[in-house]
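One structure is given here, and the rest of the page talks about it.
The other protein chains are all here in position, but one chain of the complex has been omitted.
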Amino acid sequence: QDFKIGLSNGWVGSEWRTQMIDEAKAAAEAWKEKGVNVTVEVQSANVDVPGQIAHVRNFISAGVDAIIINPNSPTAFDPVFAQAKEAGILVIATDAEVSSPDALYVGIDQKAWGAAGAEWLARTLDGKGNVVAINGVAGHPANEMRVAGYKEVFARHPDIKVVNEVNANWDQAQGQQAMQNLLATYPDINGVWVQDGMAAGAWKSIMDAGKAGSIAATGEIRKDFIDLWTKDKLNSGASVNPPGVMASALNVAVLMLQGKELKEPAEAGQYKNAMYLPIPFIDSSNLEEAARQVEGKPGYYSYTSALSISDAEALFK
Amino acid sequence: MSTVTTFLRQPLVVALILIAALLWLGETLSPGFASGQQILRLLIVAALLGIVAAGQNLVILGGREGIDLSVGGVVSLSAIIAGNLMAGENGGISLAILACILTGAFFGLINGIGVTLLRIPPLVMTLGMLGVLQGLLVVVRQGIPSGRAAPALADFVSRDFLLGLPGILWLWVAIGLVMAFLLSRTVFGHRIYAIGSNEQAAFMAGVPVKVIRIALFVLSGVFAAIAGICLLGYSGSSFANVGEQYMLASIIAVVFGGTPLSGGKGGYTGTMAGAFLLVILQSILTTVNIDESGRQMVFGATLLVLMLFYGRGRSMRA
Amino acid sequence: MSRLQLKGVAKSYGATKALRHADLDIGAGEVHVLMGSNGSGKSTLSKIVAGSVRPDTGEIVLDGKPVTISGPQAARALGIAIFYQELSLAAHRTVAENICLADLPSRGAFVDRKALEARAAKYAALFEGVTGEGFSLDAVVQDLRADQRQLVEIMKTLAGEASVLIFDEATSALDRAQVERFFEILRDLKREGRSIIFISHRMDEIFAIGDRATVIRDGEIVGTRQIADTTPAEIISLMVGAQEEAAAPADAAPARAGAASVLLVRNLSGAGFSDVSFEVRAGEILGFGGLHGQGQSAVLRALFGANPPASGHVELGGKPLRPNNPRETIQQRVAYVSGDRSRDGVVTGRPILENVMPIHYLRERMVLANPSALAAKALPALQALRTKFAGLGHPISSLSGGNQQKVVIARWLIDRPAVLLLDDPTKGIDLSAKTDLFTLIRKLAAEGMGIVLYASEDAELLDNADRILVFNGGSVRRELTGAERTRFNLYQAAYEAA
Partner (left out) sequence: MMASIEAPARSRSSSAVKRAFERYPFLPALIILVVLIALNGWFQPRSVSLVGMTGQIKTYLALMLLAVAQTYVIYAGDIDLSAGAIVSLVNVVIVGVMGQWGGDGVTIFVALAIGLATGLVCGIVNGLVVAALRLQAIVATFATSIFFTGLALYIQPVAGTPAPTAFWRTYGGRIFEIPFVFYMAVLFAILLVVLVRTRLSLRLLAVGDGQQEAFQSGLPVTRIRMGGYALCGVFAALAAFCITGDTASGDPLVGGKMTLFSIAAVVLGGSALAGGYGTVVGSVIGALIIGFINSLVFFVGTPSEWQNLVQGAAILLALMTGVLVGRRARA
């Protein structure tokens, strides 16, 4: 069997995305052993939404069997996915959900991801204290879902007060600057909810201010940070969005291309087309184990997990 | 009376007054904002921007629509190269600095050649170069692990170095002095103003127009590279597009400092104040608790209002 | 019957009083000449009337009614049109578009091309026969020569169909035939009862076309005369004032046959000139003459390396010279002064000191610029030309045009050049500045410098050059020496093949 799969990634701003592509390519390679020849064509570049729509059109022109996309927008691809479906192409989105009825989502629930970090923070602070949040790009759907996640959790804890929320655009240095400004104006904060790479920046400011002992803050999943976390015994917890999500999606895609049917149709999420993957969580209880998984990897390597072929097969009839 | 008005019209004076006003506003909105420690931290952030703006300032002074949109790309690339070369070890610092400066100079040289020998408008040339650098960042980052700052570099940027001030502030002051000397007391400086003000006349008076202009772009690349190294020291590790935020910010700092984009007049002292002003403004906006949409609207509107103090062009009717 | 009156109009730029108190009265059907040295306020006055400069005080009365001229648009509506000394053309637009630009013939929001062409053609036709090669209604202004651009600006001014027309040095780049035609047009306008303000530094033009002349000095009107009742001498003494007599032009020294050759040019060709040969000896002022744009400037610029020659042979003091670019020729001790100071000379907005020093920087290969050491070099050079300035640190733009030009010339006096190439150096310079300049030039020649002088004004050439090469069509047509240097011979050679 021969399948040609197009992978589209519209943002190359983090190593996470690179690892995502690499893991997906490795997953395609793994199908060889099963006698299935999966070739991937990759378009991974910094583009805007129209640019990524062009990715999809290029895949249609190139005649792929399936498209797996980490989309820059939840709704903008509806028309072009419809076109892909007309051309008989299977479309799977990962990492960010899409509204298109012609596509399937395989990835984590970003809202639950945001909530998990908030749950940990609330628990660690014994349900009371002043909290600030440092968010990604305002208006970006993944960011907004995560924000919705923590808001819901903090709302359930009346003694936790979110004193300020700022945006640092998923940029580590901006995260550091934002934290620094926040520390200056709110000397009495107890907790920080911060996402992804910005967490490393925020923690740097917290440590520079000598407040590592008194502040609990969410963390991230790159090896560099996990090492720092271990070394300085940071009071941190990180919910994991594994870069392996695209590999998981690829395995699901191949099985679907083989004509297999899901045991339970993918009907989760607000668009009723999602298949959610589990969200691992790292805190002091399993930090060592996480450190072991990333041992020997470069500093930018993220803690990961993915559906193996057999994991995926188990989901099909 | 008229000397007072003239004094108050000087861009540097305007910037300093606005800085004082903003600090006061910041302190009012969120007590603690104008504390000594916080001002010091803001100055560090301003120094990063100010160093980029030094090169931007030179390119703009040189006229012929001089502008360097590629500085952000060079900052990012330099941070990544420096991080990889020093990989957290003090021993790698000198090599890293050398490599970064050469890299910055190289891209500046290409910009300069494109602008002078091929006569591509600077905005176009450096915009195109930005695209190339952003692409290069992707390539570089996929190939090499992004590294970490040497401890000595991190200390230089954020710890006491001399008289209670971190090294980066001393570096910034030194750059300020060198720039002031360069622009007012050297032939090179006079030639920069000459080509910025009337290139044809400069050419007819034997000024090596192309060499000077190429040198300005090279210097811009070098300053961006130095800023990249410092930025690595500031954030500890390097990552994608760190420098992106400096592209337009450096231009605004120059304009707030009293150097018009048409070139030929202005200087760096004002730019330093302009950089600090911009950083304070951004920082006030992060600390006030409003929606991001509100922050952006206030930021945009404030920039416009501040510009009314500076960049206004002359009335066409004299 | 007066058409336009100015009452107590004044204008200052910072500390500079450009116009102190102007009272002026222009009649209908009159050509009113405005005379005055550089920086005396002629252009300022003109621009105030044309609405592009805002007066500080004063009243303007038009046809008996006081008017407020709020801008150039308002001036046009009041029937005032102006030829700007620095022109006001759009370089990438065609001649026709430029002529009609201010008032585009249109149908609704659209340009009426046909009407536009027709209207432009009407004004271009006035100059038929003297517009020169390459001139047409659909030529792009940028491709035209300087005199052709001035013609377009004239046509554009005429197209305003105004009752008051101001011509601020409209003839400075025109050749004789063009000036003649222009004067015919002015006479027609006069007959139609239009009022004309005419500004020029050329005495012969003023006497040829003017009805009355008003002299302005240091921003003040010092007197008005009927042209018919006055003499050039009287006008000049009004311009100069009581304190200073205009010096008589320097006598031409006889060519020194025995002196060493400073500059030798053989078969030089390049853009705009071909096969030009001549020699300049130490102490000699060699003149270039002829009609406009016959290659005189091009040869000088080529020798300076600004537009390198295509072929030929040049020797400087016996050694071969390759004029590749100004930088190299300057180091070989070649000097060049352009008449177009705003383009080629002045570094606007920079201090006077920085405007005097660039040649010295290059000749001495300097790195550091210590202001006090530099001032010691700059002051004598500026004083030699009797430059008027308040301080070396003041921006050059604070000076009048003539004094700016003196600063530009002064830069060549710090390190003496071997050859001085003067490319119409007095364009737009007042009479006393001219006198100062030529006195100095004669002195430099006497000290052994070789000088080449191109002057667009015949009198200037005849008075100052020891020998004159008359250019026509890019080559030297005739050499005038000794007693041959007469206006008659000059005209004859200039018009020979034209």
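A, B and C label the chains in the order they appear, each numbered from 1.
By definition in this document, a contact is a pair of C-beta atoms (placed from the backbone, for glycine too) under 8 Å apart; a residue touches a chain by one contact, two chains touch by 3 or more.
Since the model is a prediction, treat every value here as computed from it, not as a measurement.
The chain not shown here makes contact, within the complete complex, with A, B, C.
Listed residues C:V9, C:A22 or C:A50: the one in touch with the omitted chain is C:A50.
Of A:N70, A:S99 or A:S248, it is A:S99 that touches the chain left out of the display. Per the touch definition above, the residue from A:V36, A:I60 or A:A112 contacting the chain not shown is A:I60. The chain omitted from view is touched by exactly one of A:T75, A:N130 or A:S308, namely A:T75. Residue positions on chain B in contact with the hidden chain: 65, 67, 114, 118-121, 123-125, 127-136, 138-139, 142-143, 248, 251-252, 255, 260-261, 291-301, 303-304, 307-308, 311-317, in rising order. For chain C, the list of residues touching the undisplayed chain reads 47, 50, 52, 71-73, 75-76, 82, 84, 87-93, 97, 101-104, 106, 109-111, 140, 156, 267, 269, 271-275, 295, 310-311, 473-475. Mapped onto chain A, the interface with the missing chain covers residues 7, 9, 12, 18, 21, 41-51, 53-55, 57-58, 60-63, 73-80, 82-83, 99, 137-141, 144.
Just so it is clear, only the chains that are shown with their structure count from here on.
The distance from the centre of chain A to the centre of chain B, with each centre set as the mean of the Cα atoms, comes to 34 Å. Centroid to centroid, with C-alpha atoms defining each point, chain A and chain C lie 72 Å apart. Counting only residues that touch two or more partner chains, chain A has none.
Remark: chain B residues 185-191, 193-194, 197-198, 200-208, 264-265, 316-318 touch chain C in the complex. Partner chain B is touched in their complex by these residues of chain C: 13, 47, 51-54, 71, 304, 306, 326-327, 330-331, 336, 338, 343-350, 354, 357-359, 361-362, 366-371, 411. Looking at the complex, you find that chain B touches chain A at residues 30-33, 35, 37-38, 41, 45, 134, 138, 141-142, 145-148, 158, 231, 234-237, 239-242, 244-245, 283, 286-287, 289, 292-293, 295.
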